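After this line comes chain A, so read on.
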Amino acid sequence: MTKLDAKIPEGPLAEKWTKYEASVNLVNPANKKNLDIIVVGAGAAGASAAASLAELGYNVKVYVFQDSSRRAHSIASQGGINATKNYKNDADSDYRLFYDMIKGGDFRAREANVYRAAEISNNIIDQFVAQGVPFAREYSGYLANRSFGGVQVSRTFYAQGQTGQQCTLAAYQALSRQIHAGKVEMFSRRDMLDLVVIDGKARGIITRNLITGEIERHSAHAVVLATGGFGTIYYLSTLAINSNGSAALAAYKKGAFLANPSLAQIHPTCIPVLNDYQSKLTLMSESLRNDGRVWVPKEKGDKRPANEIPEEERDYYLERKYPAFGNLVPRDVASRAAKERCDAGYGVGDTGLAVYLDFKDAIKNQGYDTIKAKYGTLFGLYLKVTGINPYEEPMRIYPASHYTMGGLWVDYNLMTTIAGLYAIGEANFSDHGANRLGASSLMQCSGDGYFILPVTIGDYLADQIKVPKISTDTPEFEKAEKAVKEKLNKLLSVKGTQTPTSFHKRLGHILWTYSGMKRNEKGLKKALKLVNELKEEFWKDVKLSGGLNELNHELEKAGRVADFFELASLIITDALNRKESCGAHFREEYQTEEGEAERDDKNYSYVAAWEYTGEMSNPKLHKEELVFEFVKPTKRSYK
Partner candidate 1 sequence: MNITLKIWRQKNKQDKGKFVTYKLDGVSTEMTFLEMLDYLNEKLIKEDADPVAFDSDCREGICGMCGLYINGRPNGPEKGVTTCQLSMSVFKDGKKITVEPWRSKAFPVIKDLVVDRSTFDKLIQVGGYISANTGAAPEANSIPIKKEDVDRAFDSGICIGCGTCVAACKNASAMLFVSAKISQLSLLPQGRVEAKERVQAMVLKMDELGFGNCTNTGACEAECPKEISLSNIARMNREFYKAKIS
Partner candidate 2 sequence: MRRFFGSSVTKKLVMALAGLFLITFLIVHLTINLFLLSDDPDPFNKAAHFMASNPLIKIFEVVLMGGFLIHIICGVILQIQNWMARPKRYKVTYPSQTSFFSKYMIYLGIIILIFLFLHFMNFFFIKLGWVEGDHENFYGIAHDLFHMPQYLVIYLFSFLILAFHLNHAFQSAFQTLGLNHAKYTPVIKGIGLVYSIVVPVGYSIIPIVIYFFK
């Protein structure tokens, strides 16, 4: 059994990163220009990493499947980005953010990584401001803040409901500058289909040119995956419809461990499913819970229009159950509470699968203009999708698949279990434990990309300076390319009757039902069986159109769905293994009398890292024991 070494530096928590930086191996500037780095994906994490690495002098090659890196789904992040500036004088500090994240993640994240994320949060704000991000400001000209779920301070920086867009574009622009400078070579409309490992080191990738269909080999001294999360596995999600888990899966199959895959965030405030044709769900930023109040009718099956239900007949269940945090409880808690109310028959709307998010009081107290200034874009978006005006009627919301806390296992250097293969941003499992707090994803992505990876990668590359350009003319590249071509040809040759999308829908349904907000052993086992059956059916009956050597969206989709089956099995296996409830992972067998999650620190205070052992055999579990040196895991309470 491989012992997972997280390579956490010694010393007091607050000094680990500084000490690390002081002692890390460096590559001298003259040598950097001889080193190539591949970055796959260019959202907030990938673009900031690629730009920062290029600024340092490395040769960077960037691959995205969209037409431009500005499309990456980080762009859709709405509410904000956290930092411990303490501009509000509300006693915020690195330690408090660290503690909030550790607690918010239900004590399933690695202390040292989380502290570092908190520690560099201020630099990120500085960097973004310098790069022209128009964060909201007060009339004084200084930066404004707002609050987010799961915390009691105001530390979130924001640009209306488009913070992610502004930050991602800043990173995109920094990347564009390096492309212009010739330090970054950009490959757009490329799907990464495999990772190439030579002598145990990540040395390249196989891509498909999505326009010509050509299968290409690309090599480098190190490979960075910034490929985001795979929440689209549920079919309906808040993610972009092309977001996928194929790069992560490819890395997993080449030896990178996949950690905590079952820890997936179901975001509480999304526009509910409206019909069967729907291709995606739209997120309504968590920031809305700053001023919006969540409620359902006190009467079961009350079908009166929301505005006709008098105050005393409304159940503000979050305020009732969690008086200390009220509507600002963390996402996992809010989602489960919504599901609980709806399952109990109190849900609203035609389907009964929705709760109200009401701004009546906020508008009354703060005025229409203030609310419009804060949430104008989000209200407009809601109106566009649903036709309901949230200034007049409460919004209807329901949880939806959103973010994957799990991902490729990485050590303190953000390196996976394959030497020279890094995973940053949502693609890794690192900082969010079993539940991510709002406005911490942009923070982690940009932190990884701007400030952590550019330092830690040097530690690895320092002993690679003598390695000449990696040739793509090796048996390993040959083999990987062949495997990719075989898989694609196999997909095209099935010539069955059902489309990739129809399989995806069915897979999503299985996962949502048995491995969604609530899970139990019986359901999970059933799901595993169903997924395997569906997978078999897929390979016998999938129907594609078009060929290999052309733009073929169906082929892209089919490849992603095929990979989702394997990821789905892994998610379920992980969920079965974790016989406790923590954060977003709620096993019905393990709950308190009040229906709250019951952790089992004695047996499950570890990161479950799964190793691929082959097509026919079960994945192998490796445990990274979580050592809590600086905080004591407590019962997570928001009451």
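Details
Keep this in mind: contacts are C-beta pairs under 8 Å (C-beta built on N, C-alpha and C of every residue); 3 or more make two chains touch, one makes a residue touch a chain; residues count from 1.
Candidates were picked such that all candidates are chains of the complex that A comes from, given by their letters.
Small disclaimer: the values here were computed from a predicted structure and weren't measured.
Candidate 1 is the one, among 1 or 2, that touches chain A in this complex. On chain A, the positions that touch candidate 1 within their shared complex are 48, 51-52, 55, 66-73, 75-76, 85, 87, 122-123, 125-132, 134-143, 159-160, 162, 165-166, 169, 172-174, 176-177, 179-180, 186, 188, 211, 240-242, 274-275, 277-280, 282-283, 380-381, 384-385, 450-451, 454, 497, 499, 501-502, 543-546, 550-551, 553-554.
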